[in-house]
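Structure, as structure tokens:
Only one protein chain is missing from this complex, and each of the others stays in its spot.
The first chain written gets the first letter, and so on, giving A, B and C; residue counts start at 1 in each chain.
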Amino acid sequence: MKTVKELKQEVLEANKQIPELKLAIFTFGNVSAYYPELGLVGIKPSGVSYDKLKADDIVVLDLEGNIKEGTLRPSSDTPTHLHLYRHFPDIGGVVHTHSTHATAWAQAGRSIPVYGTTHADHSPVAIPCAPIMSEDRIMKDYEVETGLQITEYLKAQNINPEYCQMVLIEGHGPFTWGATPSKALYNAAVLEELAQMAKLTESIYGGQKNGLPEYLVQKHFQRKHGPNAYYGQK
Amino acid sequence: MKTVKELKQEVLEANKQIPELKLAIFTFGNVSAYYPELGLVGIKPSGVSYDKLKADDIVVLDLEGNIKEGTLRPSSDTPTHLHLYRHFPDIGGVVHTHSTHATAWAQAGRSIPVYGTTHADHSPVAIPCAPIMSEDRIMKDYEVETGLQITEYLKAQNINPEYCQMVLIEGHGPFTWGATPSKALYNAAVLEELAQMAKLTESIYGGQKNGLPEYLVQKHFQRKHGPNAYYGQK
Amino acid sequence: MKTVKELKQEVLEANKQIPELKLAIFTFGNVSAYYPELGLVGIKPSGVSYDKLKADDIVVLDLEGNIKEGTLRPSSDTPTHLHLYRHFPDIGGVVHTHSTHATAWAQAGRSIPVYGTTHADHSPVAIPCAPIMSEDRIMKDYEVETGLQITEYLKAQNINPEYCQMVLIEGHGPFTWGATPSKALYNAAVLEELAQMAKLTESIYGGQKNGLPEYLVQKHFQRKHGPNAYYGQK
Partner (left out) sequence: MKTVKELKQEVLEANKQIPELKLAIFTFGNVSAYYPELGLVGIKPSGVSYDKLKADDIVVLDLEGNIKEGTLRPSSDTPTHLHLYRHFPDIGGVVHTHSTHATAWAQAGRSIPVYGTTHADHSPVAIPCAPIMSEDRIMKDYEVETGLQITEYLKAQNINPEYCQMVLIEGHGPFTWGATPSKALYNAAVLEELAQMAKLTESIYGGQKNGLPEYLVQKHFQRKHGPNAYYGQK
């Protein structure tokens, strides 16, 4: 059985990957992990730089946000992370960054179209951009509402969070998730690459264009994630 | 009490951060520090490359520009730094760079709109671009006039230099400041990131767009800098 | 005579060059080598990250795709590689990546025009973009069809694969080849640079423009590859 010590270590290492993968400068991003067998989440403390972070700085909470271990304040985005763990089945990691290109799409208020197989390999739909939150919502519990904005928008758009593990919040930036913190980080880095490629695609094409035909999207997504997937090792 | 030796060491280390943070190539930037208890400013010598800089090369001056220690010429931008120390309350560091994207906004003569929460986390207003200086001003004491151009423009725009610690000079480039040289450097790196994101945002959106609604700007700025801030550690 | 062990080692080292040359993140690219004296191809296993790759992970197959050595699944793109070895005379290496700018041109569905001598030094014609594959083809043996799409398109366009060793597949990304895996990798990195330069060229010019005059293209291509070439060492 996994331990709280392992949880802290895994969260530590995942957060240190953020600057290595060039997903954020200074403290502009955070990774959390959820160990369902412990019912506990570990997350980066707020405003601490990655290079100074130690395992014992990681804040450990239950899914309702009660701090179980740690003396530092957790990331201010913690309620959003917890909301996603409560609503998305079987996820073990959540990542929030302000990575440059993904944030630019969020700031432009646009979903990222499926322009190529690099995208289709990871999501069969456009990366959704949940609309900017109303003043009402922001005046409430802002970070909880951010989580609600994500889960409600995906539901309204009929997007399965198992198949599309990335989202943009208009005017803010990306959240990604996955079975593990490492998978959520992978998704954050892939999203940044997709965002850059899509921007360049429109620039080279001369404007917005149609996405990939659905048969090609499905071919790529299924060869990697479908029941007869043949990408990767068994 | 802090010493002149510490002043030189802090200025040395801050200047060496400029190329590490990719804020300038060769000698295209400088950091100074002001120790109010000593009434002294330390600044990079002019035209010396960062990798060759030593603590004893740092030039020490009083706020009126009289050299107190050091045998090298101070940065040609020194009068601008001194002007800012004299006019902005409680600042301990000033940074000038020619960082690529911030300089491009300055060259385009445009303020950087508040397009997202990354920006609102650091400034509640657009990063102001003070207009190009008139021939009259440039023929006078150019570097003092540059300082005046900054302080007068911020005053005219009713911008509090405590809340917005960044400015562009049209046709030239950015200046940033802060409580310490390290905070001023942080601001210079954040500005470069905001400048890049804003450029990409317009490119993805297809032109200039409205900024973030004021309620969201205030939410983010206040959660980090307001009286009830909950970002970072107490 | 070369050995299977050498084949594996060469393929291992070539694949490790992919992230060093910044041609792909994670597992988004693969290199193979063909040793005609052995009649064998070595290729990266599917979904294994470059930093964990070992020589014994390399999968060895004959040109018909029968696995001769190795316990891992070969890259899902293997049938495309094998098709190119069967159809292009005298090539010893094939590279597939999703490098950012080359993929963006592929996603935009455009060939890369010959805008400068950097391009003409490496190919006397625009880098062709083979059109997106029909649903029929994709429903068949997709990766074999990708190979056919390349070879048929080059033939239809009358492009000699000895002179232009690069191609884009619309909606997907680039394939390159060469006498050795190292030359194919070189071509992949050159293609990424040409793709970035061409994008910037149109951005600076203000749209698409005419390519280089043919006499200048030929001058550069011939001084490097013609019968009287004088670039490089004898």
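Definition applied: a contact is a pair of C-beta atoms (placed from the backbone, for glycine too) under 8 Å apart; a residue touches a chain by one contact, two chains touch by 3 or more.
On a predicted model such as this, the values are computed, not experimentally measured, just so you know.
Q: Can you list the shown chains that the absent chain is in touch with?
A: B, C
Q: Touching the absent chain in the whole complex: find that residue among B:Met139, B:Ala156, B:Ala179 or B:Ala229.
A: B:Met139
Q: By the contact definition given up top, give the residues of chain C that touch the hidden chain.
A: 115-118, 186, 189-190, 193, 196-198, 200-206, 209, 212-213, 215-216, 219, 223, 230-234
Q: Can you name the residues of chain B that touch the chain not displayed here?
A: So the residues of chain B touching the unseen chain are 25-26, 28, 45-48, 72-73, 76, 98, 100-101, 103-110, 132-133, 135, 138-139, 142, 171-173, 199, 202-203, 207.
Note that in this section only the chains that are shown with their structure count from here on.
Q: If you walk touching chains, what's the least steps from chain B to chain C?
A: 2
Q: Rounded to the nearest 5 degrees, how far is chain A rotated relative to chain C when their C-alpha atoms are superposed?
A: Rotation angle, to the nearest 5: 90 degrees.
Q: Can you identify the chain nearest the overall CA centroid, using each chain's own CA centroid?
A: Most central by this criterion: A.
Q: Can we say the copies chain A and chain B touch using the same residue numbers, with more than half in common, or are the two sides different?
A: different
Q: Could you tell me the distance, in whole angstrom, between the mean C-alpha positions of chain A and chain B?
A: 32
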